[in-house]
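Yeah, one chain of the complex is gone here, protein chain that is, but the others are all in their spots.
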Amino acid sequence: MAGSKFAYVRNFELPDPLLPEAFMVLRIDGHAFHRLSEEHNFVKPNDERALQLMDHAARDVMNEFKDIILAFGESDEYSFLFRRSASLYNRREAKILTTITSLFTSSYVFNWSKYLSDTPLKYCPSFDGRIVLYPTATVVRDYLSWRQADTHINNLYNTVFWALVLKGGQTTTEAHATLRGTVSSQKHEMLYSRFGINYNELPARFRKGSVLVREEVSDTTEARSGPETDKAAASDPGEPVPTSGKKAQKKKPRVRTTVELYHCDIIGDEFWDCRQNLLADS
Amino acid sequence: MAGSKFAYVRNFELPDPLLPEAFMVLRIDGHAFHRLSEEHNFVKPNDERALQLMDHAARDVMNEFKDIILAFGESDEYSFLFRRSASLYNRREAKILTTITSLFTSSYVFNWSKYLSDTPLKYCPSFDGRIVLYPTATVVRDYLSWRQADTHINNLYNTVFWALVLKGGQTTTEAHATLRGTVSSQKHEMLYSRFGINYNELPARFRKGSVLVREEVSDTTEARSGPETDKAAASDPGEPVPTSGKKAQKKKPRVRTTVELYHCDIIGDEFWDCRQNLLADS
Amino acid sequence: MAGSKFAYVRNFELPDPLLPEAFMVLRIDGHAFHRLSEEHNFVKPNDERALQLMDHAARDVMNEFKDIILAFGESDEYSFLFRRSASLYNRREAKILTTITSLFTSSYVFNWSKYLSDTPLKYCPSFDGRIVLYPTATVVRDYLSWRQADTHINNLYNTVFWALVLKGGQTTTEAHATLRGTVSSQKHEMLYSRFGINYNELPARFRKGSVLVREEVSDTTEARSGPETDKAAASDPGEPVPTSGKKAQKKKPRVRTTVELYHCDIIGDEFWDCRQNLLADS
Partner (left out) sequence: MAGSKFAYVRNFELPDPLLPEAFMVLRIDGHAFHRLSEEHNFVKPNDERALQLMDHAARDVMNEFKDIILAFGESDEYSFLFRRSASLYNRREAKILTTITSLFTSSYVFNWSKYLSDTPLKYCPSFDGRIVLYPTATVVRDYLSWRQADTHINNLYNTVFWALVLKGGQTTTEAHATLRGTVSSQKHEMLYSRFGINYNELPARFRKGSVLVREEVSDTTEARSGPETDKAAASDPGEPVPTSGKKAQKKKPRVRTTVELYHCDIIGDEFWDCRQNLLADS
């Protein structure tokens, strides 16, 4: 056959399986989103439409890959947590990493106009991704706490910063100078005394980020209860077909699941106490 | 600081540099493109619009990443060859792999309507990617020969297959049966005698695939000569800004380059003899 | 400097850190020990002197590397379990793997004449090694159970096999044929009825393998209690100086430890219930 004398080059494709039974977290980050947000006039300090678009892309990923049990998003990043025993693509790292990063990107571009309908996309946004393994449930929780603490720190800073600029008339340089060295309580006070803003009353989405959780549904209750179940997205004909889900259903007694969106605390124990199965050993 | 006690989780992010001075090839493959082509009524056996869209996405990648010296595309896959001494992102594997796979995907979705204007995209297409290292120029050429031989084999098969189905009235099952065990010369003969098709006169794009090459331009000739230089794409405001190019220009005496598209043989020596710098040691 | 223009070659030495907080097991296997045992007339089915030599080499390794909490040996292999949070050599895989495999080999050759005093070593024995990561305590226990089950299976077979050959007058071919298809109970019966051997009364070392455990000692009891504490080895001037131990002592309130040798069951829970700290999260 014509190609056979070249086929030896396949030997250079080395295996890259990820360690079994370690938790995988795949984190996606926007590439040069500072410029993207400038060029498309994102609202400061938070553009709810852009955040909802991120959530939509993340939900598409979770609908396609049933091994993902939780995702946490903030700003231009999203972290996907797989169940410990996930075996998709035989845990081949590049395959998992690129397929999911690609699907997320695709959904972001595909759905852009649904959320930023009056702002045509000017050029191609892109994301990078990485997979990190965590051997224990403790480290997984600390990872997620790290991201949510980061959300809080960044959002508090940005909220005061843009208040100083947009309402206080400071230049961006002046606003950075005003904030230099301030601690959290001083930023709260500054927001309240100068601008009448009670930080804790700002939308939870901005303060806590987005938490997508795969929840089990008993067949009688029929998934009615989700706080923000995005039914439209779930039945969107544009959604990828959840082929991996079909296989999963064969293995076990059928448990229907739904992906719910919350903007809640995941640093404390309460969230986890209510979902003990999430990080349980398989 | 609130987040600091969790920051230790960064220690789980392990380094993943690729071996220096080995050629990298990043290959992108469509995910479930059989279904995508069905659902969007791609022309059989080749949809020129869909192939042009692939070429467009590949060109966007090459405009952004100047370390890529050549790309080869066929069907729903594209291979990107980096110059031996490429040092982008300090050769971190996941960063390179995901950024480029994501940008390709983004461009594919973003530009879909330019090429398949009467066929709205129904859902999110996605791609997977992998990076393979090849230590020698010989193996790199054999890799590219392997892909182009594959193009030929698949295209010949598909051309006869769809002639049997679309013009010969066979079912797909019958067409596969007709072709079973036939060698290349028999397929040529079948095409010619039954359908009056001279395989060698079919478009080179279908028979040879797409070869994107970064060619140097002397400042006087001004890049006029390219066979299919896609000027529109090059000046498209939607193109990513080639930031890495700016850095590259600082390092060396300025050599302008342009990305040219060919549908030519890259298995024989002629192509390479004319471009001896391409695979030269750095 | 003369060497500086070549020093760039260090860039090809890529980092190889092992995932933090995963349990490491380093397993060493004899290279071509079938031939070694033939050439040096090891007693069949078990040569106690050769097993003691293996134990001695393993103890030397544990004296040098305080992060190893347990080791299990049988035949010509030894597995070393590190505590979860082990940070020796910054968890660089090749450094840990080779240093320990080399020290084990060195001790095996160095101490050969102490155990096989009438059998001069004829040539250089060697070992290979590998490090495997296990994310959970459950898998670590299953790994060790796998090795001890293997010890039992092999030893039962070999014990009957060599009884048939050495006492029953069978050729090795006949003995293999006699044993083909027999289950465990049949082998026990064969041993007892034909050769008067009660398998369960054979030395535990042969049936259970060797378990070396780092045990904590309260300063009053002074490490008197070990079942087979090899005092001679511990005070041998030829022992490597436990430099890593000195550092460890700085970090924590001083806890003296001693390495004890057992030939006990480690598949059931009893061993582990008595040593709950061993696999505890750090």
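For clarity, chains are labelled A, B and C in written order, and residue numbers in each chain start from 1.
What we mean here is this: contacts are C-beta pairs under 8 Å (C-beta built on N, C-alpha and C of every residue); 3 or more make two chains touch, one makes a residue touch a chain.
Note that this is a predicted model, so its numbers are computed, not measured.
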| item | value |
| --- | --- |
| Shown chains touched by the chain that is not drawn here | A, B, C |
| Residue among C:Asn41, C:Thr98, C:Thr172 or C:Asn198 that touches the chain left out of view | C:Thr98 |
| For subunit C, residues in touch with the removed chain | 1-3, 6-9, 12-14, 31, 60, 94-95, 97-99, 101-103, 105-110, 121-134, 139, 142-143, 145-146, 149-150, 152-153, 184, 237-241 |
| Touch list for subunit A against the chain that is not drawn | 11-12, 14-15, 17, 19-21 |
| On subunit B, residues whose C-beta touches the chain left out of the figure | 19-22, 133-136, 138-139, 281 |
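Keep this in mind: only the chains that are shown with their structure count from here on.
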| item | value |
| --- | --- |
| Nearest-to-centre chain - CA centroid comparison | A |
| Subunit C against subunit A, contact positions shared by both copies (same if over half, else different) | same |
| CA centroid of subunit B to CA centroid of subunit C, Å | 52 |
| Contacts with two or more other chains, residues of subunit C listed in rising order | 19-21 |
